[in-house]
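Got a structure here, written out as structure tokens. Questions coming.
Left out: one protein chain. Kept in place: all the others.
A and B label the chains in the order they appear, each numbered from 1.
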Amino acid sequence: MDEFDSLTDGVFFVPPSTTGKTTGKSKTTSGKAAQRDHFKRDGFQQLKDVNEPIEAMEIRHDLFNREWGLMTGRIENVMRNMNTVVLSAIYNFVHNAYSRQSSNAAMPFLELPTGLIFAGINVPDHDLLFQQIAQTISSSTPPSSGPLEAEDMELDHNTTASASSASHVVILQSKDCTNLKSAQKSMIEQFLGLGIAGATNPLEGGTRLQNYDMLVLERWYQSLCESDDGGGEERKQPTLVVILQDFESFDYDTLQDFITICSNYQDRIPFVLLMGLATSIDALHQGLPKAVLSRLQTRKFQMQQSSECLTAIIEDLFIHANVGLMVGSLPLKQLIDQFIHYNFSVGGFISNLKYIVMHHFYANPLSILCDRSLTAQSKALDLLTSGHFDHLRMLPSFQQYVEGKLEGDPQEAEMLILDDEFLVQQIPDLVQGLWEYHQNFGMIFDFLWFLQTRFSISLLKKPKRALYFMALEGSLINSSHIPFLQSLVRKLDSNNMMIFVEDWLQLFKESPRCVSKESTALENAMDRELIVVQSIRDRMAALLDIVSEDSVTSSSEVEDNGEEAEESSKTLSGGFVKKRKLVSLNVYAHETDGRQTRIAKKTRETTRIPKGALGAYTLLVKEIDETISRLFRTYLVCHTSMPLNEIYYYSQIAIQQKAFLPQPRASIQTALGQPEVYLNCDCCRPPSGSAGQSLADMVLPTQHDTCILYKLYVECGRMINMYDWFTAFGMILERGEQPAGVEEPLAKKRAGAKGSRAGSKAKTKASKLDQKEVQARFISGVAELQFMGFIKSTTRKTDHVMRLTWGNI
Amino acid sequence: MVTSPLQLLHEAFPGRAKQIDQILGFMGKPWAATPPSLLINGNSSLGKTAVLKATLSAMLGGGSGGGSNSTQIQTEQQLQELRRRLPSRYAFLDCVECHTPRLIFEHAIYQLRNPPPSQDKGSVVFPSTHASTTGMSEKKEAATVSRKRKRMTTSPLDWNKCENVNEFVEWCRKICDTKDELDEFHETHGNHRAVSGSISKHQNETRYLVLDRAERLRDTAPTLISVLMRLQELTGRNICVILITTIVWEKFRSKTGGYEPIVLNFPQYTKSETVAILRKDLPAEEEEDLDLYMRFVDLVYDVFQRNCKDLNEIRHLVALLFPLYIKPVKEGKIQKHEGLKLHRHIQAYFVEAMDKLYLREISSTEWSDRTLSTASGSMSGGSGSTGGGGTGGHVSTAPGGDRALTTALDVQNVFDLPYYTKFILIASFLASYNPPRLDMRYFAKVSSTGSKMTKRSKVAAAKKHGHDSMGSKLRQQLLGPKPFPIERMLAIFYSILDEEVEENVNVHTQIASLVSLRMLQRVTPMDKLDSIKCKCNVSYEMIKTLAKSTRFEIDKYLYDFS
């Protein structure tokens, strides 16, 4: 039962073992069989409403597995890439900690190398992270990372020895380091466990040693060195790495002593500490006194912030549409809110996402079509039943589509509605169209991002997430953001405009859509755009050539000449780099002191560009402007405008919220406050007199005892006098019992209702109810309240109970 | 004639000659009777441990030279050889490491029955072993390990169990009575006349038991102290206990009293001594600009000594700042002799260092990386220390200090929290520092004028508290957080949130995780499930930054804060 001793998880899901052993013998073999493949396909069932064939269900199942596999794969990928830089940095730190030359740090005395790993505040995610780190370190080769590759190489060249000797790692967690003994114990045990080969011989002599005696470790280490040193050069010695995973929850006094001991042994055992800090360096200073701090030689490692990870994931999965199933605006908002508001937990995000995917493929019959590689001859199409078609035709987007067709060619629209065959033929094209849309969308979105990053505007710079979200909502196109960016573009002066166009061209050229032609056989929208941009660029260049030729005399700045000369020599490389810097500077200037610079620029242009060229130039600029806005308007349209998008966009949130934002307390309070919500009995309605106030804030004798007690309870203060409570309760019951002639029928009805209720009020025909019963009901009600944690008995005051909730909620 | 160990020691420890002589005096001849117990005290980083270690290993460890009156060298070498081979005469224990009596006993016995640790540390590599940070340069360390390695291979560990004082005393007797070649050596060799004396006829060499950080003894084994103080009397053998501590003897005394040790105090270093020590820190490769270094040391001493008596801190500073100091010289910007310019150039860093005094926020490695990177002009500096970037640091104020320094110095003190978590934290801060009676006034949603009247009340409160002298010190802000019931905090939380959020599980999980991050502290025991109380451990500054990030003007809601 090891998998159940986790303290963090509240719930464990235990599927009956698929061998059917656990399902009791009462079941028939067939039942077993049924159950077996029930679990084999993760509880997927045929959807009755479309009476779909079993194959369809299997397809959904497969699709689900494929989709989710894809997603998880990509997600892990993203996460890894995000941290490689840091990981390799840590790796180098550990491996050079003791082979570092004095060039790096000429400290008078040896400090204990200590890496501070800022891992973000979401502790549950850390386990995995530190596992990863531990692996990385103990592996003998640095993590292959793009950016740091070069550095790794040269670092390893001077310290090949250290790299060759893997260092040993232990992870200490606060829960097994309650005091110094246990801390040392667990460390030593883990280390010895590591080197099983060497583990025996130090212990053979030192059986009498206590298991928290550092001498054990020392001897083990020596045996280790003896065992593995071939050539006796000293740098070959492995370092022992101790990872303190959750620094904040350690007992600080223990930690102080522990660190002190480590640094005492440092001359015999090369220790390296790695501390996982969730909050900030303040924790370190709060925790350790000066004496200990001064023994540490800290270095900080900033793990990737989880929000960044989230953005990266979203971009990779959705913006670039690398997965089949997309997430609509509402669910995405929900996902992100969950993340931003409550826990920066990527893990939570993932599980949430999985839930979405599951639900989509589980419940939505059309999800058999949710397959990016859907072609005319794919099996799914044959399996479509009439039910499916109904669903399809009911999709709003589909109807929209048909209406769109109506004035185009009505009979096609008609066929779409009536003829299933035709519809089936249409589907693949529609799907393809959707994918086209995704591709283009991704690319243009990149362009938008490129625009935004290009202008270093601190204010109203939107994160990728937000932009994408706007796009999903469809509010992106006519948001003020795009015009603003365009205005910035317009403000560029000629040189920067040129540069800008060049980069733009580059961007399009590099984007996968244009490079990889085989992505789709039919000619590509983006290619057209590419051509457009190309032409613009050429004309621009040409124009500037002219300018450069006759503005040699006029142009004041030498620098500009240089640039234009280069531009005229059409080299896209080299020259631009430093100019790009210029751009950002310029624009910065713009939005700081907008007007006068603009004027200045105007004048400069007029001086620089001759009359004739000026007209052409402005035209060009205008064209650029239009092109940009056209691009955005065409390609960033909202997905909802695309037919069949519902199949590919999961767009509901209710279930999700139930699953991931449960509100036990709220429901309990509703249940007690207005029970009629749950047991919708007709008996509890406000008396004729009180039309004004709502049902919630009045106590009705017809309600359940516990509710009555609760409502009384809400009125009370911190201490509740049992007797008063009881009498009040009694009063209310009394009130219920007076048979007022006016509401006779009501009373009857009430009686009926009561009869139907829990039975607590079964024998209420007697006009006078006896105290015993009242008391009994009172006690039972109070017991329930206590059980639900609203009150607790107190010794502070006789025959009082203490109220546990705050204020009158 | 080799230079006598005494000279070595003296020049190894500037300004400690007197103490060394005293210690040697107390030790006397290897077999002479010593005072039962010594207590060496003095502030931290005055070289207590290092001096003693060095002295002992030099004299008894067969380190470099034997008795103080060495004349014939070959016997000396013989002696050393023996000392290296034979069981050590002294045990050096750290009371932090030996945190149970048993550990103390067993380690002491072990050390006394095995050859002394190899000699590289102690007298030879002085600067590294100074003060409690017993470090040493790379090669030394490696060498030690290798040497130790050889030793260990030869000897299987013979570990002796020893659980209580009684056994320990027995062991001490046994150890002292084992008469080995050394003792015979004394009797046969040079000074045998003296040895044949009545007292020391059966006297073996004195054993020394050194306990570093002895103040810890009071926690680990309070009764042990008085035993150790008179261990000599109890065992009736030549054994001398030396305690090293930073606190005064008065704090060791037990109520019934006991044998008092001889107190040996290590006074503060004078300026010249400090400078002499720092002189040793100059890395060999930079010998050429020694005079510059010395000038710099002078400067640093004058600037810092007033505020930082900790020698190690100063050494740390020097080691950190010197490269920056000579950088312009190396780059040829400033000539060596232009002291004033250099001074002005370094000042910014001094201010910086002053602010960060003792904090070690910026470690030597990072620092050196930085200096390198600034030298090479590129900010990246190759060190992946800030992995994904994204440091929301506070602006550090370095007048004239170049960016490289400052950017590195502001480690990210602010870190991001989930949105609601921020509010939970703020709410709990309010709950910890505001008196509950004012909650209605502050947080009742109905009274839109709440903020105004709170302002007034705040002013009033300030007036009330500002004047009477001691009241001002008893403000809640100074007294620290009060525990509050979670319920109250939640109520505040919901009231300060501007948008409507219905309570759900995540809120509570966040509370839990805040507790695990020590931002909240749970005062009620873990098993008590109802009416949980917490305290808010977060500083006012941090709350302020949080509030700013959420655009929540906290000051309106705080009672009597400044």
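In the analysis below, a contact is a pair of C-beta atoms (placed from the backbone, for glycine too) under 8 Å apart; a residue touches a chain by one contact, two chains touch by 3 or more.
Keep in mind that, in the parts below, contacts and distances are computed from a predicted model.
Participant: Missing chain's UniProt protein name, "Phenylalanine--tRNA ligase alpha subunit", "GPI transamidase component PIG-U", "Response regulatory domain-containing protein" or "Origin recognition complex subunit 4"?
Facilitator: "Origin recognition complex subunit 4"
Participant: Looking at the whole complex, which of A:Gly193, A:Pro289 or A:Gly433 touches the chain that is not displayed?
Facilitator: A:Pro289
Participant: Given that one chain is not shown, which residue among B:Val275, B:Met294 or B:Val351 touches it?
Facilitator: Selected residue, touching the omitted chain: B:Val351.
Participant: Of the listed residues B:Ser4, B:Gln22, B:Thr75 or B:Asn114, which contacts the missing chain in the full complex?
Facilitator: Within the whole complex, the residue contacting the unshown chain is B:Gln22.
Participant: Using the touch definition from the top, which of B:Gly42, B:Pro87 or B:Pro115 touches the missing chain?
Facilitator: B:Gly42
Participant: Which parts of chain A face the unshown chain closely enough to count as touching?
Facilitator: That gives, for chain A, the contact residues 285-286, 289-291.
Participant: What does the interface between chain B and the hidden chain look like in terms of residue numbers?
Facilitator: So the residues of chain B touching the missing chain come out as 22, 25-26, 28-29, 32-36, 41-44, 46, 69, 164-166, 169-170, 191, 193-194, 196-202, 215, 223, 226-227, 230, 232-238, 246-251, 256-260, 262-265, 267-268, 302-303, 306-310, 343-344, 347, 350-351, 354-359, 397, 399, 469-470, 472-474, 477-481, 521, 535, 537, 539.
Keep in mind that, in the parts below, only the chains that are shown with their structure count from here on.
Participant: For chain A, which residues count as touching chain B in their complex?
Facilitator: Listed in rising order, the residues of chain A that touch chain B are 82-83, 85-86, 88-89, 92, 98-100, 102, 104-111, 113-114, 118, 120-124, 148, 151, 180-181, 202, 204-206, 208-210, 213-215, 219, 222-223, 225-226, 232, 234-235, 237, 246, 248-249, 257, 260-261, 263-264, 266-268, 270, 278-283, 285, 290-291, 293-305, 307-308, 338-344, 661-666, 789, 792, 802, 804-807, 809.
Participant: In their shared complex, at which residues does chain B touch chain A?
Facilitator: 44, 94, 96-97, 99-100, 102-103, 106-107, 110, 121, 127-139, 141-146, 148-149, 152-153, 156-161, 281, 283, 285, 310, 312-313, 315-316, 319, 323, 358-361, 363-369, 382-391, 411-421, 485, 487-488, 490-491, 502-507, 509-510, 513, 516-519, 529-531, 539, 542
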